[in-house]
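Here the complex is missing a single protein chain, while all its other protein chains stay put.
Chain lettering (A, B and C) follows the sequence in which the chains are written, and residue indices restart at 1 in each chain.
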Amino acid sequence: MYSLGNIMRFHLFGRSHGEHVGCILENVPSGTRISADEMRADMEMRRPKDGIGTPRKEDDTVEIVSGIKNGITDGSPILMFIANRNVDSSKYDVLATTPRPGHADLPAMIKWKGYDVRGGSQFSGRLTAPIVAAGSIAKQILQSMNIKIAAFARSVGIISDADARDINDAVASKMYGTRACSAELDGLMRSEIIKASNEGDSVGGTVECVVTGLPIGFGGIWFDSLDAVLSRAVFGIPAVKGVEFGKGFGLSGMKGSESNDQYCYDSGIRAITNNMGGVVGGMSNGMPVVLRVAFKPTPSISKEQRSVDLSVMKDTVISVKGRHDPCIVPRAVSVVEAVTALVLADVSMIERRI
Amino acid sequence: MYSLGNIMRFHLFGRSHGEHVGCILENVPSGTRISADEMRADMEMRRPKDGIGTPRKEDDTVEIVSGIKNGITDGSPILMFIANRNVDSSKYDVLATTPRPGHADLPAMIKWKGYDVRGGSQFSGRLTAPIVAAGSIAKQILQSMNIKIAAFARSVGIISDADARDINDAVASKMYGTRACSAELDGLMRSEIIKASNEGDSVGGTVECVVTGLPIGFGGIWFDSLDAVLSRAVFGIPAVKGVEFGKGFGLSGMKGSESNDQYCYDSGIRAITNNMGGVVGGMSNGMPVVLRVAFKPTPSISKEQRSVDLSVMKDTVISVKGRHDPCIVPRAVSVVEAVTALVLADVSMIERRI
Amino acid sequence: MYSLGNIMRFHLFGRSHGEHVGCILENVPSGTRISADEMRADMEMRRPKDGIGTPRKEDDTVEIVSGIKNGITDGSPILMFIANRNVDSSKYDVLATTPRPGHADLPAMIKWKGYDVRGGSQFSGRLTAPIVAAGSIAKQILQSMNIKIAAFARSVGIISDADARDINDAVASKMYGTRACSAELDGLMRSEIIKASNEGDSVGGTVECVVTGLPIGFGGIWFDSLDAVLSRAVFGIPAVKGVEFGKGFGLSGMKGSESNDQYCYDSGIRAITNNMGGVVGGMSNGMPVVLRVAFKPTPSISKEQRSVDLSVMKDTVISVKGRHDPCIVPRAVSVVEAVTALVLADVSMIERRI
Partner (left out) sequence: MYSLGNIMRFHLFGRSHGEHVGCILENVPSGTRISADEMRADMEMRRPKDGIGTPRKEDDTVEIVSGIKNGITDGSPILMFIANRNVDSSKYDVLATTPRPGHADLPAMIKWKGYDVRGGSQFSGRLTAPIVAAGSIAKQILQSMNIKIAAFARSVGIISDADARDINDAVASKMYGTRACSAELDGLMRSEIIKASNEGDSVGGTVECVVTGLPIGFGGIWFDSLDAVLSRAVFGIPAVKGVEFGKGFGLSGMKGSESNDQYCYDSGIRAITNNMGGVVGGMSNGMPVVLRVAFKPTPSISKEQRSVDLSVMKDTVISVKGRHDPCIVPRAVSVVEAVTALVLADVSMIERRI
């Protein structure tokens, strides 16, 4: 349930307001050099940005407990911890019996006796920290095969990036707090977020992820198709409500003569367009894989909302205080990159031998 | 790779132009009554409709080889065959070395030596026949728990159903060849398909699937979230390019105060709206689960398209003859229902005991 | 439940008195040449031998339905059937409500409504036919990596082969109907079987399997140790009641100074003895892997035994007629080889990349 992967297996654990969160990554080939600096840089990208992120600040130092010695993997499972230091549960008492709209509270309260609502518990976005840490290792493994992964903010609320973007643009988004691809968009998206925040509200958005370097034929078939396994991993991220590849839903309104990516000879066979987002029949066609992910607005808002106090079964209103990101997109960019990397590194291990 | 499920496991096999296609369904509880009539009705829904489907007509009789005796499951794996009778490979010879745009041909040719391009081979939509057969069993199991699944055509090309639809509308779509929810939409969608067909072209569309009766809390967490496992199964269907739940991508442009489904008391707690499509935190919130699936246009079109003859590595043009559905949506409705049922029946077996 | 393997996955189906038994083997690398002659030879080894096997004679022709074309794998799942021709259920009617001692009847009758007791149903040794067919493919894959597998009859009843045996002896056992390693032992074992048969009784025995060519370090760790995954597969064979590696249970009475396989230099490091049966810490130490498997006597005997008629819940006696092998060992040798090969081929696919 908290796991990904067939060969390079990833297991997640922890909760938002416990002592720490963490993960295990099994079967990383021994002797692989893992750069702590790159991992730090990846973790930094996930941290909340001034003005547009939660004031809860964690230093997010990754403690590698075992599996890596002197920067080299030793073949045993890689166990990583990230401490939860900045925990403040004072705001949560009121919520013990009243489920927050848009959250996992209602199903969790009904399903699990003794469910601990504080901080989102085991559903918390806090658990995406170890995902990013493990994803950094996966990205480094893929990098050595010349496979590159980068994502960016395609839209925030009504601000949408209308330009064609490639992996270089995606990499360049690291310069901007919102992970937009340009300074101008960064400004617009930032305003959109601040506006929502000032209104005690939140806003959604989309993340786009680009992968280059996959060889033609990379990926599985049917329920292990590249799009199938990637979408499962991406929908595992909290707040995701949609995933599409290439032109995605746009393809549903097209003719085949428009949508098909025709081929030409160009020192090898090459698709002329990339409407399919690099995946046909579940496998790479050699074009960049492009997937787009819809994030809903952060459900925690201070605006009053209707709910029901389950202890007395009466209508009530609720205003969620706590410390929350008014828009999850700027930080979610790293998480989409990370799960994409975890999936592709695992598939690459299967691919190498079939 | 051809498998779904943790407890009730589904394994698919066969190829388009082999003798038959089929599947195994393991761990269906023994003593379950399976109606052959319902299965026939489900299979009928997947058959091509006059005027808008492929002229390849298979009678699609499901031969239950083992696991069901006198309509009752016996606890052993259910093995089912569906014969391929109406096979005509004559149109495929030209394609042996020239990949069809939009198809799995290119990656498959490069990945697998001796890949048999005829009829889509192991990628063929023909393998969705056993999916529908197994899905019928899963639907019957779920029905006995009062869980209902029905899908319909939300759009075909530019014809889009703008109305709010519930499960009764979805069930009613069985009356119409296109699986539209009304006679009027059926006519419009049919024209859209015929128009494309007359132009030697094809058209895409979207399928919407509705599930009612899931108890609050039904579903897993993180990578086994209900949306995660459903999306993996749905992306396993050929031609799927996008999946979204509830308002899906639309949520990315909203404010939290608009998107959150607030709760009210109504002889129990109930969400007032269903923007989330029935899933929060990976679990059912008691509202109908609503997922929408984007299908690309059928890639096989007789219009000329550019490709490369890999035997001589030269540009060429290709016109795909064969017998193809100009729009896959009317038949795909059944397949979306089927994989949804297979996933939910499996999850229901896990749920019953955690 | 009917499956083995993480990458090269094996799925079994069918029942003793159904139309056929069969299996699916997924993820065999495409372009692998599979010799039909070798498969026939392997199947022949599993057939009952004159005088000491069941009179039920099946020709056991393997029908390869898909996945192999012109002797070459095409990357799609390999589906194989073996018809059940020589089915005679007339002897089974009496058993419908009285469980045969030593059989799966009692638990199966109580667990599964509508359980079909005829011929052992889904528990039948008949399903080992597709195991041997798939095992033949696995052995051919391993052969190309210079990994060899061969087994032989170490004992039948009280006749035990006391000599040291290596893989050449094991291969040579194919000359003898009992799969003993010498003509003398073959004669003794044959007499032991015939004697039991004449008394309306049956007899057990042990099979020993030898594997050479595994590189040092081959295998997993903890619950994926080589011995762990092999023992699971071997215990999956009907009638197996014990598995040991190297000196096995004999080691429990030894001192460490006797049991440890010390190392010497011999154009490389080499163990001087092989008490461990080639496995330390779950991995190959470069010595031949040696595992020994205990088979209980065939439970179906015509001698009268006590049982209970469950329809009236009264004591009764039972004499099992049908057509049964008085000793399963001569035929089980092939099955032990086959599951060993299926496991090792799968592990080899994981190994190649960690």
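Here is the rule we go by: a residue touches a chain if its C-beta (ideal position, glycine included) is under 8 Å from a C-beta of that chain, and two chains touch if they have at least 3 such contacts.
Every value quoted in this text rests on a predicted model; they were computed, and no experiment measured them.
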From C:56, C:103 or C:148, residue that would touch the chain that is not displayed: C:103
From B:7, B:96, B:171 or B:194, residue that would touch the chain that is not displayed: B:7
Absent-chain contact - pick from C:54, C:136 or C:285: C:285
Absent chain, residues of subunit A that touch it: 1-3, 9, 11, 13-15, 18-20, 24, 26-27, 30-31, 65-66, 69-70, 72-77, 79, 108, 111-116, 121-122
For subunit B, the residues touching the chain missing from this view: 6-7, 27, 29-30, 75, 349-350, 352-354
Residues belonging to subunit C that touch the chain removed from view: 1-4, 12, 99, 101-108, 110-112, 122-123, 127, 155, 157-158, 196, 199, 201-206, 216-225, 227-229, 231-233, 235-236, 238, 240-249, 251-265, 268-269, 271-272, 276-277, 280-286, 294-301, 303, 305-308, 310, 313-315
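In the analysis below, only the chains that are shown with their structure count from here on.
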Between subunit C and subunit B, distance of the C-alpha-averaged centres to the nearest whole Å: 40
Distance from the mean Cα position of subunit B to that of subunit A, given in whole angstrom: 27
Interface hub residues of subunit B, defined as touching at least two other chains: 1-3, 108, 111-112, 122
